[in-house]
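The structure appears right after this line, and notes come after that.
A single protein chain has been omitted from the complex, and every remaining protein chain is retained in its original position.
Labels for the chains are A, B and C, by order of writing; each one numbers its residues from 1.
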Amino acid sequence: MTRVAILGGTGYTALELLKILARHSSAKVTAITSRTETSPIREIHPSLAGRFDLSLENLSPQQLKERADVVFCCLPHVASMEAVPGLLEVGLKVIDLSADYRLKDPEVYAKWYGHAHTDVGRLSSAVYGLPELYRDRIRGTNLIANPGCYTSTSILALAPLIQRGLVEPTGIIIDAKSGVSGAGRTPKQNILFAECNESFGAYSVGNHRHQPEIEQILSESSGHKVDVIFTPHLTPMDRGIEATIYAVPKAKATQQELLEVCRAFYQESPFVRVVDRIPTTKDSAYTNFFDMTIRIVKDRVVILACLDNLIKGASGVAIQNFNLMYGYPETDGLL
Amino acid sequence: MTRVAILGGTGYTALELLKILARHSSAKVTAITSRTETSPIREIHPSLAGRFDLSLENLSPQQLKERADVVFCCLPHVASMEAVPGLLEVGLKVIDLSADYRLKDPEVYAKWYGHAHTDVGRLSSAVYGLPELYRDRIRGTNLIANPGCYTSTSILALAPLIQRGLVEPTGIIIDAKSGVSGAGRTPKQNILFAECNESFGAYSVGNHRHQPEIEQILSESSGHKVDVIFTPHLTPMDRGIEATIYAVPKAKATQQELLEVCRAFYQESPFVRVVDRIPTTKDSAYTNFFDMTIRIVKDRVVILACLDNLIKGASGVAIQNFNLMYGYPETDGLL
Amino acid sequence: MTRVAILGGTGYTALELLKILARHSSAKVTAITSRTETSPIREIHPSLAGRFDLSLENLSPQQLKERADVVFCCLPHVASMEAVPGLLEVGLKVIDLSADYRLKDPEVYAKWYGHAHTDVGRLSSAVYGLPELYRDRIRGTNLIANPGCYTSTSILALAPLIQRGLVEPTGIIIDAKSGVSGAGRTPKQNILFAECNESFGAYSVGNHRHQPEIEQILSESSGHKVDVIFTPHLTPMDRGIEATIYAVPKAKATQQELLEVCRAFYQESPFVRVVDRIPTTKDSAYTNFFDMTIRIVKDRVVILACLDNLIKGASGVAIQNFNLMYGYPETDGLL
Partner (left out) sequence: MTRVAILGGTGYTALELLKILARHSSAKVTAITSRTETSPIREIHPSLAGRFDLSLENLSPQQLKERADVVFCCLPHVASMEAVPGLLEVGLKVIDLSADYRLKDPEVYAKWYGHAHTDVGRLSSAVYGLPELYRDRIRGTNLIANPGCYTSTSILALAPLIQRGLVEPTGIIIDAKSGVSGAGRTPKQNILFAECNESFGAYSVGNHRHQPEIEQILSESSGHKVDVIFTPHLTPMDRGIEATIYAVPKAKATQQELLEVCRAFYQESPFVRVVDRIPTTKDSAYTNFFDMTIRIVKDRVVILACLDNLIKGASGVAIQNFNLMYGYPETDGLL
């Protein structure tokens, strides 16, 4: 049994982590922290009533160390890199769900997040927590940079064809759509029900922070300099990301051949489903599955990919990483 | 042509007023105010682009008087009763969409709104702006207290049968459901999309502020002391209120007879539709119609009623009142 | 390991059963039937890809008996009572999710379902599958009549206070609201997205088939003749039922006392959460929990109750019944 603490328990990623951990055969949640709240967790997340009796606490790294083996850090960026070093120093393992350890280059971080990185030394050793690409590295690390939701969708969709040299690594267009839970739980006018419901639109066109993350990981993992245009859209639903991706073919291949390449690429990955039909977000909602298919349209390869932004795009993959780090079955808690 | 100003232009009731006024044959919007914003109205409400070129301004009553004949006051309660006296004093007519002039008894106001009333003298002269009950009074007034959305639904549904002595005035249960726009546009966690969507639940059970308003108007208009249990619920949709109302019959009457009583009661009211089928909120969404029907179930009369909370429940009825005050056709701008 | 077959695999209750069974420690799905389809189950329910490799088959009772120990019958009413006798006769246990074995009186069945009952002999021996009331009977039976979704909500909310004599058994008003999945997966105009979305309204007022079921079980379990007015409403969401219930108090008791009575009543029931706050459907969505609270408003006891119509209201409770029948932990597969 591994003892688990959640750092920052009031948001949606903490909620989803806790729901999954309630089902896990070998994890026990021993602490949930907040700097401001002391309520029982069931008052913050009523759906957890009857599943967890814990209350939120403000705990030091040392106190956490006494209670837990590993910390899932659900703080926002900046706050995360202020907290993580102390956790690692007392000997805790950390799975960080923020963006703070994802980008390897501190200047890229500073440019996109508007804040100098304060823990530059750990950027190179933190492991990017995408198990389908980095299963081995994840097994051996103490610090996971859990991927962004749009990022996972885009990378998992593109990695096989880029790595196998079947599409050009540049000129890629990623038209992505997300449910509103991706925007978090802090009240803002643009995510009010009466603003988002019955509304669909793009945002952060050409300047969303997941773009450099997509490019970094796809470049690093393929050995090619990957360049994408990334356009996110807000969709009136709770859960789910869909990405429709347009890439230029580099070699002649049929749709079936491309699908087979992807199936082979992911044959050891229990949460990737390369399907024939066009996936919808509902197929993978409330699961840790990533679904994708491929069509060839005129002179383009069109990849259609879906996942649940809070599970496979955040808390589910975090548990998948946890399972790998501790040698548990990769699917524990996630089926 | 009547010159119209909107006091407090950033919320949903102001937006709906402006959409209706854009269609009105005899109204011209000359000013929209805000104490804090100076943006063009199209930046606050993008749907108004191409319809209004005005920008928000902070205007004194005297400045408003130079530009307008009548002011629609869209401020929150308390702020409204601070602003209205000054508007009336310079000779403007006022249609107040807040709750501040609805309750006749200042102690009831203080109890339910948690604030002493600061303009008690006008409570008796303000006219409750429900045209179906008070058409004549509305024609002659300078100050309209525009009704609450749940209130209009409940009163219009019950007034005919109570006034005609066909149901008991006490022991009435009003189980009401509202779309989320009724909660306004100020960011709060409970009205975030990811909280409300795919969620339904009651709130303010036994202590919603529209209960005393319903009881006051139904009592005053029927001459009986009316007593209701009122339970509001938040429904995952933008628009609409549905009320399912359970009353005890006082006299023997068939469903058809009760429907005919209602039809006769509302025969001069162009926006009331007494229908045979069970109405849904979609039937009246984006219109100024109020729909109702009646069923007899065991020992109860069940009334089912719907309207659009922002139109017939707020801004539409405000224009209906405006039309009556200025002698325009009651339906101008509203079909 | 218990071998499980699903009879009628194309609808939503079968889908939810399969999702739960995928997590169950001691159940193995060995067959899924359809009279018309032979597709892989992942084509009927894309979300099951990667979880089940079975295809739909048209199997006789004898064939089912070779493969399974127990059958979850997901056929519509009438079809169910045509199939169930054959299953029992070959020695299978049956958990029937239709309405066919819920009502004890065949005349009541014929009146509400418009069809003579064709297996009257089993009506008395079938056990109503509401574990919170009938845990012991469930343990020993071969035929479960799994409850209706509105019915479970209403009964669980009312049973403690009626059985303890704290509210009158008559004059009860149940104002219930359901997500659209409760209407099934057969295409009909009234459940199209563009009809239901942004719409709320009542239906089957005074004549919904769950009313006699609620009355039968509450009467039988309390020893009082229970009489309810039941009004269902369709709500624009996938999942969830909320019931706001108005009852007349029979004895003096505070809100806290009533809550304590309910907590005591359900202390052995792991899926009932008697909470202080007003529950919403989102709190229990995608879980097997039933949530309730109580308020006293004027001269009424108001009970507010929620559950997920497809889980605790259908497939989840079916698994709970299965667990009891086979001696597995009541929560297996359901947390």
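Keep this in mind: a residue touches a chain if its C-beta (ideal position, glycine included) is under 8 Å from a C-beta of that chain, and two chains touch if they have at least 3 such contacts.
Because the structure is a prediction, the values reported are computed rather than measured.
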Query - Contact with the hidden chain (one of B:T13, B:T33, B:S178 or B:S284) - result: B:S284
Query - Selected residue (touches chain absent from view) among C:C196, C:I214 or C:L334 - result: C:C196
Requested in this report: Check the options C:P236, C:P270, C:G313 or C:G333 and report the residue that touches the missing chain.
Outcome: C:P236
Requested in this report: Just the residue numbers, please: which parts of subunit B touch the chain that's not shown?
Outcome: 22-23, 43, 46-47, 49-51, 198, 270-271, 273, 275, 277, 279-280, 282-287, 289, 291, 335
Query raised in the report: For subunit A, which residues touch the unseen chain?
Result: 171, 173, 175, 177, 179, 195, 197-203, 205-206, 227, 229, 231, 233-240, 242, 244, 246, 278-282, 285, 295-300, 302, 304, 306
Requested in this report: Provide the residue numbers of subunit C that touch the chain removed from this figure.
Outcome: 12, 179-181, 183, 185, 187-189, 191-198, 236-238
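Definition applied: only the chains that are shown with their structure count from here on.
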Query raised in the report: Taking all residue numbers at the subunit B to subunit C contact, is the shared part over half or under half, that is, same or different?
Result: same
Requested in this report: Please find which chain has its CA centre nearest to the centre of all protein CA atoms in view.
Outcome: C
Report summary line: Chain centres computed over CA atoms; the one at greatest distance from subunit C is chain B
Report summary line: Chain-centre distance (mean CA atoms) for subunit A and subunit B, in whole Å, is 45
Report task. Averaged over CA atoms, how far is the centre of subunit B from the centre of subunit C? Could you give it in whole Å? Result -> 40
Query raised in the report: Using the touch rule from the top of the page, what residues of subunit A touch 2 or more other chains?
Result: 198
